[in-house]
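One protein chain omitted, others in place.
Our next item is chain A:
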Amino acid sequence: MREATLSLFRALGAPLVAIAITMALGFLLVASITDDPVQAYRDLLFANFDSLGNFALFLNRATPLTLIALGVIFAFRAGIFNVGGEGQLYAGAIAATVVGVFLADLPAVLLLPLAVATGIIAGAILGWIPAVLKVRLAVDEVVTTLMLNTIVLLFTSYLANQVIRDTAAYGAVSRVVPQAIWLPPMPGVPGATSGFLVAVVLAVVAWVVLFRTEWGAQVRAAGTNLRFAYAVGVPADRRIIGAMLVAGGLAGLAGALYVLGIGHRFEQNFSPAYGLVGLTCALLARIHPIGALATALFYAMMLNGAAYMQISTDVPRSLVNLLTGLLVLLMTARLTAGRRG
C-alpha cells in the first residue's frame, strides 16, 4: 500500500502547490479591489462551513462534479478526450426524470432503481456513440462529444418545455418526481444529498478498477500507447468502448442523482457547466480518481464561496473564474515541466 500512498501523494502534491500559488496571487488581486481582503477571502474559503446549511449546499455542489470527473478519468485513461460530460449529465437527468414522472405509480423500491439505471444507461449511450465512431471510423471524439452536448441540451429543452413541463411552475422545469423516490438526505447533514456518499465510494471503486484489475491495466495500455496495446494482444477497441460506457454512465448517474437527490425535477439550465468544470477537476487531479474527489471538493468550495463573498464584500463572484483560470494555467505549466524531466 505504501506505493499507492506515494502515487496518491504525487497526484495531490502538484495541485496543492498550484492552488497555494493561485490563492496567494488572488489575495493580492482582492486586496487591490476591496478594503477588507481578509473578510473576502474568509468568505470565499470558509463561509461554506459557517452553517450546516452552507455545508450541505457545498456537498451538493461537489457531488455531480466528482461523478463527472470520475467519468472523464475513465475516458482519458483510455485515451479518449471526452468533452461530452455536460450532455451525458443532461441525458442522465432527463432519463431519470421521465421515468420518475411517467411511471410514478410504480412502487418506490422498483421506481428508484429503475430511474437511476435509466439515467446511467442514457449517459452510457451518449458515451458509446462517440466511442464506436472513434474505434470503427476514426471519427474525432472531441467533435462528436461536443456536438452531442448541443443535441442533448436542445432535446432536453424540448422535453422540459413541451412534454413534461410543470405548467404550474415558473420557468422551464419538469413535473416533480414522486417524493417516495427522493434520495434520503445525508445522515447528520439535512439538506445534503446522500448522493455524495455514492460519489465518494465510486471514487475509491474507480481507483481499484483502474489500477488493480486487468481490465483497468488494459484500458490504460490502450490509452497510453494504442499501437502497443494492439501488438501485445490487448482487445483495445473493446476496452476503449468499455471505458466510454463507464464514463457516460458516471455522468448519467450524476444527472440522475441530481434529480433524485437535489432538484427533484428536471430543470433546464440546472448545471452551471458541471461538465466542463468536472473535466477541469479531472485534469487538475492528473486523472487520478482520489485526486479528483479532492479537486471537485475544492471547486465546489470556490464556486459556492464566491457567492458568499459577493454578498458580504464588493468583490464580484467572477473573481472565481479568474482564479480557476490562473489555476489551470499553473497546473498546465507544471504538467509540461514535469514531462520534460
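In this section, a contact is a pair of C-beta atoms (placed from the backbone, for glycine too) under 8 Å apart; a residue touches a chain by one contact, two chains touch by 3 or more; residues count from 1.
Just so we're on the same page, contacts and distances are computed from a predicted model.
Asks: The complex lacks one chain in this depiction; which UniProt name from "Na+/H+ antiporter subunit C", "Cytochrome c oxidase subunit 1", "Sulfite reductase (NADPH) hemoprotein beta-component" or "Heme ABC transporter ATP-binding protein" does that chain carry?
Replies: Per the UniProt record, the undisplayed chain of the complex is "Heme ABC transporter ATP-binding protein".
Asks: In the whole complex, not just what's shown, which of A:P190, A:P235, A:P272 or A:G325 touches the removed chain?
Replies: In the full complex, the listed residue that touches the missing chain is A:P235.
Asks: Given that one chain is not shown, which residue among A:S51, A:T150 or A:T224 touches it?
Replies: Of the candidates A:S51, A:T150 or A:T224, A:T224 is in touch with the missing chain.
Asks: For chain A, which residues touch the unseen chain?
Replies: Here the touching residues of chain A are 3-4, 208, 211-214, 216-217, 220-221, 224-225, 227-235.
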